[in-house]
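Down below is the structure, laid out as structure tokens.
The complex is shown incomplete by one protein chain, all other protein chains being positioned as in the whole.
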Amino acid sequence: MPVMNIIQAVNDALRLEMKRDERVVVLGEDVGKFGGVFRATQNLQEEFGEERVMDTPLSETGIIATAIGMAIYGLRPVPEIQFVDFIWSAFDQIVSEAAKFRYRSGGQYPCPMTIRTPYGGGIKGGHYHSQSPEAYFTHTAGLKVVIPSGPYDAKGLLLSSIRDEDPVIFMEPKRIYREAREEVPEGEYTVPLGEAKIAREGRDVTLLAWGAMLHTCRKAVEKAAEAGVDVELVDLRTLLPLDIGTVIESVKKTGRVVIAHEAPKTCGYGAELIALVNEKAFTSLAAPPRRVTGYDTPFPYTLEHEYLPDAGRIEEALVETARY
Amino acid sequence: MPVMNIIQAVNDALRLEMKRDERVVVLGEDVGKFGGVFRATQNLQEEFGEERVMDTPLSETGIIATAIGMAIYGLRPVPEIQFVDFIWSAFDQIVSEAAKFRYRSGGQYPCPMTIRTPYGGGIKGGHYHSQSPEAYFTHTAGLKVVIPSGPYDAKGLLLSSIRDEDPVIFMEPKRIYREAREEVPEGEYTVPLGEAKIAREGRDVTLLAWGAMLHTCRKAVEKAAEAGVDVELVDLRTLLPLDIGTVIESVKKTGRVVIAHEAPKTCGYGAELIALVNEKAFTSLAAPPRRVTGYDTPFPYTLEHEYLPDAGRIEEALVETARY
Amino acid sequence: MAAAVQKPNETPLVRVLDDEGRVRDPKRDPEIATGDLKRIYRHMVLLRHLDERLLRMQRQGRLGFYMTSTGEEATQLGSAWALADQDWIFPSYREPGVALWRGYGLEEFFCQLFGNAADPLKGRQMPVHHSVARIHFVSISSPVGTQIPQAVGAARAAQIRRDGVAVATYFGDGATSTSDFHVGLNFAGVWRAPCVFVCRNNGWAISVPLSKQTGSATIAQKAFAYGIPGVRVDGNDALAVASVMREALERARAGEGPTLIEAVTYRRGPHSSSDDPSAYRDPSEPKRWEKRDPVERFRKHLHARELWSEAWEKELVEEIQRDVAAALEAAEAMPPKPPVASMFEDVYREMPWHLAEQRDALQGYLARRGPVGEAH
Partner (left out) sequence: MAAAVQKPNETPLVRVLDDEGRVRDPKRDPEIATGDLKRIYRHMVLLRHLDERLLRMQRQGRLGFYMTSTGEEATQLGSAWALADQDWIFPSYREPGVALWRGYGLEEFFCQLFGNAADPLKGRQMPVHHSVARIHFVSISSPVGTQIPQAVGAARAAQIRRDGVAVATYFGDGATSTSDFHVGLNFAGVWRAPCVFVCRNNGWAISVPLSKQTGSATIAQKAFAYGIPGVRVDGNDALAVASVMREALERARAGEGPTLIEAVTYRRGPHSSSDDPSAYRDPSEPKRWEKRDPVERFRKHLHARELWSEAWEKELVEEIQRDVAAALEAAEAMPPKPPVASMFEDVYREMPWHLAEQRDALQGYLARRGPVGEAH
């Protein structure tokens, strides 16, 4: 089996699906000849032509709105937003249109599309090349939100997303685009949406995370193990709809839960997870659920590693929660 | 003291502050000659002229972006977004610009402005004239989020917001614009941002709410009282920054908490409140914190009263929580 | 029309009929078949009748909300005539005539307005936010302008598929100020997408007159910013609208790219049933435009062509009244609310656990307490 990084896995998924399904088209800034600023769409225009791999003018709302029109018409667009930080001009089209089209038309107009976009910090990107805005999307009914943490899942989840009948926000952890490498099957396969993965079994504390944070969490889990704390690490993979069964089962087992995310704390997705755990596993809770998150500031440039949750901060939360 | 409704209180606050401070300007769609589709800016253009009360072209991003430019330049703009449901085209300017201007310029460019906008359901407004998107703003560092529940607070909080040195999202409960009436002092007064109000003291359960929901909650509290449950009702008034002291003190006293909001449940502000209560009052909790909210669907037209939390649903949550 | 870019200083107002309904520009006459001419007139009369009746019903509290298109009938029907069955429409809220022309039934129309159990949209959207897939009349949403770049995306899809479909999108003068207008026309210009942009310039965006909406003298000239042709047409002249629309659609289908049509008309009524224009505009202005009534002008035209008679008019009006009354009665007889469970459907293709849970909780609550209302 070939070893791929996330960029290669994404590229591979796009290529396979474009071959299999001629309705699939890719559009975005610099995705054509250049193959994307992260090269995730490299060689696709060469292979599939300018009509199926379109360089667009510089407008995120234009990219998403025209993709919606294509989806409504019967194509399967996979628009790319160069950095998720630039998605906001398209927010109206995402929240008011894509997310509501099926519903408001009484089911007449589904809007199947997959918005691919890199997210996250740790690349010296400052305010506007670093953010993790997943919670803005998870608060929006009608969207699905998917975040892979490695190449295998990236490919399998992207294929599932493109084939899904609803709009998907597919957030790619750009910090580990090239760093995360693993064996990835060559042909098609899918990883189903809405299913979390137990990345490591453990007895003492449940640790919930997704995307690039998974890797920081793995380190934290090792450190915690050294301190005698046995952590169950759950990779959510899909945030909306959430795999509630896996989460609650794990928390019922451990009685303790820590959530790690890059996004700012206030109203981040961690809050929802804590609320759900309270709702469904209150009597199992032996310690207060903890969040380890980015801070409630814009994302800073120089101090980004102080800003981002690191293995030490997560480890402390795990050990304290275990010993509570 | 005159009796006013919320529209009158808002209008009064604007007029007083425009008189007091010539930096204050109002802009938005239909706010001038027409005085706003809800008439909140009625007669202001007559009194202060077209330069201080500006009808704008139909573009929410234009309204907010030009208001930012005015704020940066030294004015105190109070832009109106006709319905908060139409704010999304301006989301980039709010999230990427207004919220980050002070920070990213190292404190050189504060951006004091108050975005007034009606929100909420119950007026037969369907998808796009009914939503309660406060949680999108409370997840955004750099913004303040204020929601009054009645005329007195509306006036006092609006004056505080306009005088505040940071950008404020001021969400007005349009369902009770005319229905909520109370005595309001004629001259200037302020209600400080960041301070919640105990709307009713009680021993058994804490009920957290804001805006129009306050009124539904009052009914629920009465019903609960009939069932022997003594509820402490807290009107948060400012969601960001939250008055954490009042919230936690109340929950420590009652050991039980219910949150009611119109917004969809998943990742609504209720989730953050539950997470904070877990963080700061875990050992006081005698029952799982409960949310009574809008559902995770677009806001429906015909079934809006089924969608919105009503007094019965809140009452049931209160009683069940009290008896847990 | 030449494929070349329209020079802005050459954007005269295209007219076929004069105010008396006489053909003043025979070269421009689209030569619509007799049956279609009469059908256009019939739909104009129907629209006028609906506007009067439904606004009255709204005032009586029998309908939650309504928006008239009085005065803008020619723009709707002239353009609708030119569209082919396979073409797609991305409408705004003020072109019910286009849907009715294409076969939207009166009863479904009313059920949508009532949001009742027979509403094809399951009571989810406000009145006048229709959606009729079988005639390619795409779901209307309230945010102004969002449909414009969506139409361009659909047109691009049709272009890629080479299926001969053209796309039309409708919007008002106020919508030209939105972001979506700009990005839509810009993408269309680059792609040369088979898309026709029909701007109903009715002079007002709620209380904001065109002079406060843009500094440009015309809407048509905005096309020049995107390297596409812009045409200005008398929007109260159904034949002129039909003519420019047909040309634009021909260009689209011939691979010659998009066109912006500015149909100059007037919003005679209030913006919506919630509006009160007396607070912001001189009542003499709508009065003046009554003299340029598109329905009357078209009637005079038919009369001049001996396609109209008082007897036919009477028959027509009676038929319309009968049809409308029957459809209204049928619609009003429907249960006023769709089933509660339907509120949770169509958010996604498959209902996820959290929606099923919420649905069950609500159904349990309603079973315990009875229907929502003051009793709760």
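For reference, chains read A, B and C in written order, and residue numbers begin at 1 within each chain.
One rule holds for everything that comes next: a contact is a pair of C-beta atoms (placed from the backbone, for glycine too) under 8 Å apart; a residue touches a chain by one contact, two chains touch by 3 or more.
Computed from a predicted model, the values in this text were never measured in an experiment.
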| item | value |
| --- | --- |
| Touch partners, limited to displayed chains, of the chain removed from view | A, B, C |
| Identified contact with the non-displayed chain, of C:64, C:120, C:189 or C:338 | C:189 |
| Contact with the hidden chain (one of A:12, A:29 or A:97) | A:29 |
| Absent-chain contact - pick from B:28, B:62 or B:255 | B:62 |
| Missing-chain contacts mapped onto chain B | 25, 51-52, 56-57, 59, 61-62, 65-75, 77, 89, 92-93, 96-97, 100-110, 141-142, 144, 164-166, 194, 241-242, 244 |
| Where the missing chain touches chain A, by residue | 29-30, 32-35, 37, 55-59, 61-62, 85-86, 88-89, 124-129, 265-266, 295-298, 300-303, 305-307, 310-313, 315-316 |
| Absent chain, residues of chain C that touch it | 5, 7-9, 177, 179-183, 186, 188-190, 192, 212-217, 221-222, 224-228, 257 |
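Keep this in mind: only the chains that are shown with their structure count from here on.
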| item | value |
| --- | --- |
| Most widely separated chain from chain C, with each centre as the mean of CA atoms | A |
| Separation of mean Cα positions, chain C and chain B [Å, integer] | 35 |
| Separation of mean Cα positions, chain C and chain A [Å, integer] | 39 |
| In chain B, residues with contacts to at least two other chains | 61, 85, 88-89, 127-128, 266, 295-298 |
| In chain C, residues with contacts to at least two other chains | 119, 124-125, 129, 141, 143, 179-180, 347, 354 |
